[in-house]
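The complex is shown incomplete by one protein chain, all other protein chains being positioned as in the whole.
Note that the chains take the letters A and B in the order they are written out, and that residue 1 is the start of every chain.
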Amino acid sequence: MKQKVLPLLVFQTDFTYLEGAVASMYGVVRSVDMKTEIITATHELPQYDIWSASYRLQQYAGFWPKGTVFVSVVDPGVGTSRKACAAYTKDGYYIITPDNGTLTHVQREHGIEEIREIDETRNRLPSTRGTSVFHGRDLFGYCAAKLAAGKITFEETGKPYSTDEIVTLPVETAVLDNGVIRGIIEIDDPNFGNLWTNIPFALMQEAGFVCGEDVHVTIRNNDEIVYDRAVRFDMTFGNVPKGEDILYNNELMNVSFAVSQGSFKNKYGLGFGPDIKVEIRKVNGNE
Amino acid sequence: MKQKVLPLLVFQTDFTYLEGAVASMYGVVRSVDMKTEIITATHELPQYDIWSASYRLQQYAGFWPKGTVFVSVVDPGVGTSRKACAAYTKDGYYIITPDNGTLTHVQREHGIEEIREIDETRNRLPSTRGTSVFHGRDLFGYCAAKLAAGKITFEETGKPYSTDEIVTLPVETAVLDNGVIRGIIEIDDPNFGNLWTNIPFALMQEAGFVCGEDVHVTIRNNDEIVYDRAVRFDMTFGNVPKGEDILYNNELMNVSFAVSQGSFKNKYGLGFGPDIKVEIRKVNGNE
Partner (left out) sequence: MKQKVLPLLVFQTDFTYLEGAVASMYGVVRSVDMKTEIITATHELPQYDIWSASYRLQQYAGFWPKGTVFVSVVDPGVGTSRKACAAYTKDGYYIITPDNGTLTHVQREHGIEEIREIDETRNRLPSTRGTSVFHGRDLFGYCAAKLAAGKITFEETGKPYSTDEIVTLPVETAVLDNGVIRGIIEIDDPNFGNLWTNIPFALMQEAGFVCGEDVHVTIRNNDEIVYDRAVRFDMTFGNVPKGEDILYNNELMNVSFAVSQGSFKNKYGLGFGPDIKVEIRKVNGNE
């Protein structure tokens, strides 16, 4: 038995509000049904950045009630042969998205129980058949609205295909080896300038690092050492003076770099990705 | 018989979310009625840019259910003698806006059946009579909320005036002449950096241009040639490699310039307007 679909649509895209795209997409939803709730998760995802779409979806999905319908549209391949899909997670969420890597983190953390290719002949806004570039409005938004409003079932979105065929991006896992943790900067907090690693707080504890004490951190950007020093490991950036670096336990229980009331990202000119490697070890006696 | 007014307000302004203007305006709506839905179309329109306000409204209005009440506030003449108006379109939408050119595209594409000057003595938030600079909050938002909530009828917004008196901006139409199409860059997609012409896809077909083949495009910026080459004419930017130019059929069924996963606008340093002229013809034998 699947979770009952809620009349609740949560949207994330890279459309911005600079033109009329969001308003067109939401208008289609409201034309399908007057009552389904429309929530903006964000329309400010980095352009064409499927990795960020995948990460963000997983970051917030679990805080919503089971049965919520998420719509994610970061879709550089719109109008080409990439599949448009409807996914159902093992813990009861619905996701409507291009199958282009956007499901990577959700599949890993929640698990995908069932996936279907959206049937364009039945679940596309009929009046838009002449254009190929705005599936957020014409296909994903329209199909998701019909699903959330109960006008179609999940099974009626389209034919199922194997969850093994879901397109995924490569993901790295942090490791603890001989007292040293090795991981990467997995994503940024582009607002506050924090950098989030893929290193779980639990792994720090397993390695014996203690909150409130310093640890020694080495960061390599394409093998070049860009950070190599002792830094405070603590629960919140508020525990160090303004302007000071900190390695803290972030909102997803992974450790992250911050400058208290500043931007770690700008201070050290760092981004994120598999080439930004992080090593954490005990401080030397002299530090 | 007019379309029944829906309890559904869709807002577009140039206010941004940088200060408390939007929150004040929406508060007034909620104080009028607890149930009317408030939708943000956008608060990121370019400042004072009535052309963009007019274009965007027309871009998305038709995707909403009939009876929706749109509120558009790009209002450089606030507090002066420009009219505040309530318009009813021939296809059943309500629009509350300064009559300053914002109705240009909607009048052209949907038609305006009836227009009324908002009566400030009855439809302005009484507590705000001492200030003249925020009609979004004090007049448009308040009057629209009363209309959408059924507290006043469209007729009670104010006295009618002739639709011939509606302020409009000049609009250009593309022409096909002896196998050559001449138009302009009418607006941009400021997010993805695409440039949208006023040339309908249908006119391309009428001229005999075939999707998937190259056409020869000349763009003149104030009579100076800034683009003069063969370019692929196709249905989606996904059909050319990343970084390549394309002339594609956009979401409104007009042809547009894009760089696949790039910005045509930045690549060629172009904006939009009647001085950016576009010519499309068959490719030469040598191209």
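Here is the rule we go by: contacts are C-beta pairs under 8 Å (C-beta built on N, C-alpha and C of every residue); 3 or more make two chains touch, one makes a residue touch a chain.
Quantities reported herein were computed from a predicted structural model and do not represent experimental measurements.
The chain omitted from view is touched by exactly one of B:R30, B:K90 or B:K151, namely B:R30.
Within the whole complex, the absent chain has one touching residue among B:F134, B:F257 or B:F272, and that is B:F134.
The set of subunit A residues touching the chain not shown comprises 6, 8, 10, 12, 39-44, 55-57, 59-65, 68, 187-192, 201, 235-239, 248-253, 260-261. Contact residues of subunit B toward the unshown chain are 14-28, 30-31, 34, 38, 40, 47-48, 76-80, 128, 130-134, 137-138.
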